[in-house]
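Incomplete set of chains, arranged as in the complex.
Note that the chains take the letters A, B, C and D in the order they are written out, and that residue 1 is the start of every chain.
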C-alpha cells in the first residue's frame, strides 16, 4: 500500500507526437483513483508510464516515495489488469495466477496458498485447472483480477478491465472490484471511458481530455459541480442537456445569458410543468421501467434535449411538452466552456 | 470433414465445381499411384518387355536390405537436421527482427531472397562454394584447418546438402515466424514483463508456446520439404554419395527407377513413402481440425 | 517497449546483419562469378565483380550453351514463365472451386471427394514419378506446356489452404449475401474471391516459385529443347558431363533465373506475408 | 524431311562436335535431319531413353556407354541390331572396316554387331609435364612403384598431390584387371552368359594396390575428387600432377590446362605382372531403338555410314581424344601426321592393341552393370574415406554386385 505521485509528467511518442504535455496527479495510499475521458485522450498512456511499459519523456513518477522512472515494470511492485485480460492462453488458471510468483522465486507451498486464497476470494476454485478459453468472459476477467491480487502489490493498475463484458456482467463485476479493493485497501489507478463505471467506482475521479486533466474530485462533487462544459457533457447519463443561454429566455437570469454562455441542466432536473420555460417537441420516449427518457427538440430545431421523468404519464412522440428547472440545478458555462462559479 | 453450418443447396453445382480437381487428381495422381502399387508387386526388365508377378518380394527385399534401412535413417537424420536447423536459425532471426519492428521489413526483404532460389540451383550454388578445388567455403575451411572434401567424406557431403537445403528454407521459415511473433498480442508480453519474466524467460514461457501452431505447421512443411523437395539439392550436388551417405529416400526411389532401372523395387519404395506421407497428412488434419474447433 | 536498452538493440542488429550477410552471400558470390571469365572463376575465388558482366550475360542471352543442353536463356525463361504461370493459375483456379464446393455445400459423396483430393496433400510428384511420366506419355503430353504443368497441378495444398481460410469466414457474411439475393456462384464471385485476395497473393507467390523452381519433372518430360526451362538448364550446365563447368555462365544464368521469382516475392511481399498469417491460422 | 532423334551424353565441347557432325550429315543429303539432344550424363541419357521407350516416345538412336551393353543386348524387341539394319538398308557397308578391338566388345558371339561404335575411349594417364619436370621426375612413371617414387619427389619439391583418377571402377578395377590379364567376373567377364559371378575381390594385387593408394592419402599423395570426371579440376588446376582417366578428356584438358601436359600408358603393378596385357575400351556406342517407321531406319543407316566415314572419324578422333573406330580413320590420321605433331595422342589406341585380347581383356559384359558401378563407387568411397579396408570394400562390392547379377538374370531369364 503506497501512494503514487505523478509530477510534471510529459509524454512524447516517437515522431514527435505530444500526447501528454504536462500532468500532475497525486494518489493517496489505499485510494481508488479512476481516470476517465474520451478515447485517445491519453489515459492508457499515463497508466502505462506508471506501469513502466512506456518510457517517461519528462517529469517524475514515484510509487511509495521511490522514484520509478528508470525501473523495469517488475521492479515497481505493481499489478496490472489489461482490457483484453492478456491471460496466457496456454496456461491453466492456476498457472496464470502463479506465473508472477514463480518468476519471483516464491516457494511452492506459498504459491499454492496464495493462489488458492485469491481463487477463493474470486470464486474461481472450481476452474483452477481450466484453460482461459474454457472460461466465460466474466470468469476470465476474474482470473485477470486474481493474477493481479496474488502478488499483493503496492498498487493495482486497471486499463478498462470491464469493457469486454456485456452490460449486465459489467455492472455486477464493477461491484465486485469495488468490494475487493475496499477490502484489500490497495492503491489503485483505474482507466475507463465509461463515465458510469467511473462514477460508481472512484474514490477520486480524474476527468481527462486531450492529455490534460479537466477536473479532479470525488465523484458526486464532479457530478454536482462540473468544472467545464466538457466534464458536464461527459459525466452523467443521459448526459446533461447543454442549451445556449439565449435559446430559452425564461430559464436563467438575463445577465448570465449573455455572450455565448451556455446553460447545463441534467435530464432529471427537468420537471414537467405546463408553464415551464423549456418547450420541446417529443421525438422518442424510452420507458425504462421506473423512469422514462423523453427525447425532444427545442423550437430552434437544432438543440436536442432529454428529460428523465418518473411516473406513468408521459407525453407521446409528436406531442409538445414543457419543462421547468430549479435555479439550483442550472449550471452556467462561459464562452470558453469554463464553469461560471455561483 | 466439416462443412460450414451455412451451406448452399444445389443439385449439380458442387459436382461441377469439384470436377476439375477430381479429374486431374484421378488422372495424374490416383492412376499413377495405383500403377505404382501394381508395379510394386511385379518384376520387370528395364524396357518393360518381360513382367513377372512376385507378390511381396520387392517389399521383403527392401526390408531385408541394410542399405534401404540405412537410407531410411539417413533420411530421418537429414530431415531432422534440415527442419531443426532451418527452423532454429529462422526463429532466432525472427525474434531479433520482431524486437526491432520498424526495421523488420528491411531485413525481411533481404532474407527473402534465398526462398526464390530453386533447390537445384541452391545445390549448384553451394556446390560451387564448397567445391574442394575452387570453392571459397572449402577454401575458408581449409584456412581453419579443416580439410573439406564432400566427394570423400560422408559427413561433409551430408553437411553440404543440409546447408544447401536449409539455406533456402530459412527464408520461408523466417517469414512465418516473424508473422507469428507479430501476431502475439503485445499485452501478453507486457503482462509477463510485469509478472517479472525477463526476455529469455518470456520467450520460453510465453512466446514459444503461443508460437506452437506455427512451429507445428512449419515442422510438417519442413519435413515434407526435406523429404521431397530437396531432391534437386541432392541431385545437383552429391548424387547420393559418397557411398550411400546422402542417399535419401526420394533420391533412392528415383535412382533405383531411373539409374537402377529396378522398377519393382522403386515402385515398392514409392508405396512405402506414400503410406508414410498419408499417415503424416492424417495426423496433420487431426491436429488442425482440433485446433480450429478447440 | 520493455527493456529498451541500447546495447540490446545493437546486439540484435549485429545478429541480424550477420544473418543477412550469410544468407545473401551465396547470391552475391554467384553474381560476382557471373562477371568474370571462366578461367578467373576456376583459379582463385574473386570476391568483387569483374569486367565480364556484359560479355557473359550477352552470351547466355544470345547463344546460350547449346552443347550443354542449354538453348539461349530467353527461350528457357519464357518456358519457365509459361510453366510457372500455368501451374499457378491452374492450381489456384481448380483449388478455389473445389474448396468452395467442399466447404459450402453438402452433397452425396462429399467425404469421398474430400479424401480423393486430400490424399494428394503432401505427396509430391517425385514419389510417383515414373508412373506419372508414363501416364503423361500415354496421353501424348510429352514435350508440351500441358505436360509440363498440368500433372503438377494435381496436389491439394492450395485447396487445403483455401479450405482453411474459407472455414474462418464468418457465416453471417454468407447469410447476408443470401438475404441480399446472391446465389452460390454470385457469392463466390462477389464475396469469396475478393475476400481471398491476400491468400491468393500468398499462394500466387508460393506457387509461382514452386512452378518456376521445378526441376526433375521438366527434365523428364521434355526432350525438345524448345521446352526446356531455366532451372533445368542451369543444372545441366553445371553437370557438364565430361567437362569443367562454365561457372561464369552458369552463375549468369542463375542470376537471371533468380530475378523473376525475386521480383514476384518482393513485389508482393506485403500481401504475401499477410496472406501467410491468414492462411496458416 | 524425316527427323531422326539422337539422344547423347556429350556435354561441353564434345557436344559441339556432335552437333557439327549432325550438321555435316544434314547438309550432305536432304532426305533426313538428325536432331541431336543432350540428355545429361551417360546414365541419365540411357535411362531417359529407356523411360521414353516404355512410354512409347523413344528416340531413334541413343548413345549408351559400354556398361549398358548387357542391358541393351537383353532388350530383344526394343533394340534393332545394327548389323541387320545396315545390311538391310540401301547402302554399302562393311562391318570389317571397324577396328577389331572396338568392334568385338559390341558383337555377339555369333559375330552380329549390335551397336555402332561411335566414341570409344580407354583410360590413359594424363600428366602435368611442368610439375614433373620441376620435381625432377624425368621419366613418366610406368609402374605403380614409380608412381609412388615420383610422388615422393613431388612432395620433396613441396607438391602434395601426385595423382588422382576418375571413373574409378572403369579405370582402377575393370581396366586394371584387364591390363594385368585378370578376370573381373566369371564366364569370360560375362561374354559367355548371364550366369556369371564377380571375381575381382579375389585379386590380391588389386586389393593391396587399392589399400596402398588409400593409405597414401595420409600424406596427400592421392586425392579423391569424385566420380566420373568430377576430379578433372584437380588436374587442370595443377593440384594433382597425374590423372588417370579417359583419353576423351583430351579436348577439355587442352582447353583448360595452363601447363604442358601429356598422356602415357597406365602404370603396371609389378606385383602382378611385369608387362601390361591390353586395356579395354570405354566410351559409348549408338544403339538403334525399335518402334519407328521402317523408312526412318534407312536414314539412321545413312547417318551411321556418314559417322563412320574416315574423314568424319579422323576429325572426331583428333578433336576429342576418342580412338578412331575404323582402320581407315586411324590410317588417315597417321597420314595427316597428327600423331607426330601431337605426341602421345595415339596412346589410347596403342594401349588397346598392345596385345591380342584374352578372355580377361576383351571387355566386360555384365547385367545391371550400371548399378554395379554404383556399388563399386560406393564401396571404393568407403575405402577412401577410411571406413573400410580394401579387402572389405572389394568383398562387399562383389557380394552386392553378385546380387545385382542375379536380379538381372531373374528379370531377363
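Here is the rule we go by: a contact is a pair of C-beta atoms (placed from the backbone, for glycine too) under 8 Å apart; a residue touches a chain by one contact, two chains touch by 3 or more.
None of these values were measured; they are calculated from a predicted model.
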* One of each shown, but what's the true copy count per label in the complex? -> A x2, B x1, C x1, D x1
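The rule is simple: only the chains that are shown with their structure count from here on.
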* Common contacts of chain B and chain D? -> C
* Structure fact -> Going from chain B to chain C via touching chains takes a minimum number of steps equal to 1
* If you count the contact pairs for each chain pair, which pair has the most? -> B-C
* In angstrom, rounded to a whole number, how far apart do the mean CA points of chain A and chain C lie? -> 54
* Asked: When you check chain C against every other chain, which residues touch at least two of them?
  -> 2-3, 42-43, 130, 134, 136, 239
* Sites on chain D at which at least two other chains make contact -> 48, 51, 54, 233, 237
* Structure fact -> Residue positions on chain B within touch of chain A in the complex are 185, 187-188, 190-197, 201, 205-206, 209-210, 212, 294
* Would you pull the chain B residues touching chain D in the complex into a rising list? => 43-50, 52, 131-134, 149, 151-154, 239, 241-244, 258-262
* Structure fact -> In the complex, the residues of chain D that touch chain B are 43-44, 47-48, 50-51, 53-54, 71, 74-78, 224-227, 230-231, 233-234, 237, 239, 368, 370-371, 374, 377-379, 381-382, 384-385, 387, 407, 410-412
